[in-house]
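What follows is a set of notes on a single structure, which appears directly below.
Of the protein chains in this complex, all but one are displayed in their positions.
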Amino acid sequence: MSEHILLPEGSIEKQTTTLNLGPTHPATHGVFQNILELDGERIMQATSTVGYIHRAFEKIAERRPLYQITPLTDRLNYCSSPINNMGWHLTCEKLLGVTTPKRVDYLRVIIMELARISDHLICNSIVGVDSGAYSGFLYVMQFRELIYEIYEEVCGSRLTTNIGRIGGFERNFTNAAFEKLEKFLDEKSGYPAQLKEFENLFSRNRIFMDRTIGCGPISGERAMNYGFTGPNLRAAGIDYDVRVHSPYSSYQDFDFTIPVGTTGDCYDRFLVRNEEMWQSLSILKQAYQKVQEFKGAEADIFHADVPAYYLPEKKDVYTKMEALIYHFKIVMGETAMPVGEVYNSVEGANGELGYYLISDGGRTPYRLHFRRPCFIYYQAYPELIKGGMLSDAVITMSSLNLIAGELDA
Amino acid sequence: MLSNEYIQQKLTEKFDDQLIDWQEPYGMLTFTAPKELNLKVLQFLFDDTELNFTFLTDLQAVHYPDNKGAELAVVYHLHNWKENIRIRFKVFTDIQTPDVFSATALYQSANFMERETYDFFGVNFVGHPNLIRILNVDEMDYFPMRKEFPLEDQTRIDKDDDMFGR
Partner (left out) sequence: MARPVQYNNTIKFEGIPEGYMGEGFMATNFEKVVSLARKNSIWPLPFATSCCGIEFMATMASHYDLARFGSERVGFSPRQCDLLMVMGTIAKKMGPVLKQVYVQMAEPRWVIAVGACASSGGIFDTYSVLQGIDQVIPVDVYVPGCPPRPEAILDGFMKIQDLVNAEGLRRRHSDQYKDLMESYGIQ
């Protein structure tokens, strides 16, 4: 930070300019406002305002039975909505005491890692767009379309997926889904080749490195105190990953490493996300292989055997009495819920996404709270950009991967 | 290795009988502390080299309208990364004087979380640097997450209750 000219003491002119990096700004991905006090081009102070997309999820969740909350969780971090869905189903399963078979776990891992890739993909390419390099975004969005096609094969929708059920999935993965997955994982024409090309464009690019190195750094202890989790924390040097520390959905069966940075600046965050995409590709290959090892009757399992919480098949509903009763109870939301409180967390694309669910035995939760990683680490933003330039503030914001839906919930 | 019994033992040694209602729902140690002690408990859990709960995972509140005298519960979730143990503790406060000490001096992450709790439930965090509404509009004069307030916007004229039963 070089010396810059300040106005003399006692000058009647205001030392700093107030700039409103307002809710509608091309660089803010989502709506949050920052009022910056600038001295020339240096940022002296910043005040953040959030809440421009507050949709009262927690209040809505108090009126909905468990299944109807899944579409709400979609809209938290909408770039990687399957992870939110899976996290919610895992929380419900923890509350209800449901264990899922291994094949379901591996299929869940496939879907979650695809979602993680799609989120990191957007984040890294948008860092590129914000620093002026638009082409990287266009190259990788093609593969996001392929990921959307895989989601469509399983659940029918592209972005806000509402995927899965308590205990598994709503239908078995079709052969077309696995073919598309193979096409995605193909070394020569699939995502690995494109990711290599994307890396070539950015990782050792002189201009990109000059823009992002030293921009918005944070130390590990400070990040921990600010409640950072996820790639932003790992870029600061601390290797905390919920998938490794409290494995869920059989993550302990997979072999992967956690990439860690050193200074916590934008370049480290970019590289950590990039490497996490490679790790996710490796996990996907392992999971796909493990799923293919199930043969015969085991290859048809796609949900746990919990008729009390998992909608029975339609043909059973029309012919058998118990299935009809279970169907009625689940759809009307009258299934028995235990009394208790549970906190469960998954490794979302931005960090530890936690669900705190208090149930009082009624058909809807008594209280549901989402521990949203973006909301918590956004508090560090004024400190990260202090002393930096205005354009650095823009790059820092996009490298933190702030998703407005998750900020405000 | 830390275990829930050991943590409970250490806490009862330090704070005697003031910490009550020890439970372990789904494996997570939960207890209740009186509201004057919440900072002391947080500080003890942070500083103690064996307990080492240095990460505040979550801070929010629950409204129990039927518990007269202790309607609002502020719930803290803490996490010890080295041993991978989580702990939850609650602090109950009266709805007429909902003053709770703020944890912002100890954890920077409590800043927004306490503002959100204030915005939704009206818990007044004493010592918070900037306790104003965060997610709702600034002119709102009630605390929406409390149980007595409805979900929908009551000023709508185009939706009637017959068709959209509320």
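A and B are the chain letters, set down in written order, and residue numbers restart from 1 in every chain.
The definition used in the following text is that a residue touches a chain if its C-beta (ideal position, glycine included) is under 8 Å from a C-beta of that chain, and two chains touch if they have at least 3 such contacts.
This is a predicted model, so every value here is computed, not measured.
Enquirer: Which shown chains does the hidden chain touch?
Expert: Looking at the complete complex, the unshown chain comes into contact with A, B.
Enquirer: Out of A:Ile60, A:Leu185 or A:Ile301, which is the one that touches the chain we can't see?
Expert: A:Ile60
Enquirer: Which is it among A:Phe137, A:Phe184 or A:Tyr309 that touches the chain not included here?
Expert: Residue touching the chain left out of view: A:Phe137.
Enquirer: Considering the whole complex rather than only what is displayed, give the residues of chain A touching the chain that is not shown.
Expert: 22-26, 29-31, 51-56, 59-60, 71-72, 74-75, 78-79, 122, 137-139, 141-142, 144-145, 148, 158-160, 189, 193-194, 404-405, 408
Enquirer: Spell out the interface residues on chain B facing the chain that's missing from view.
Expert: Given the touch definition above, chain B has residues 135-137, 144, 149-154, 156, 158-159, 164 touching the missing chain.
As a convention for this text, only the chains that are shown with their structure count from here on.
Enquirer: Roughly how far is chain A from chain B, going centre to centre by Cα mean, in whole Å?
Expert: 25
Enquirer: Which stretch or stretches of chain A touch chain B in the complex?
Expert: Listed in rising order, the residues are 50-51, 54, 56, 58-60, 62-63, 94-95, 222, 224-227, 238, 240, 245-246, 340-343, 345, 352, 354, 356, 358, 366-367, 369, 371, 375-380, 408.
Enquirer: Which of the residues in chain B end up touching chain A in this complex?
Expert: Contacts found on chain B: 25-26, 28, 30, 54-58, 60, 62-63, 75, 77, 81, 84, 86, 88, 107-109, 111-113, 116, 120, 133-137, 144-145, 151.
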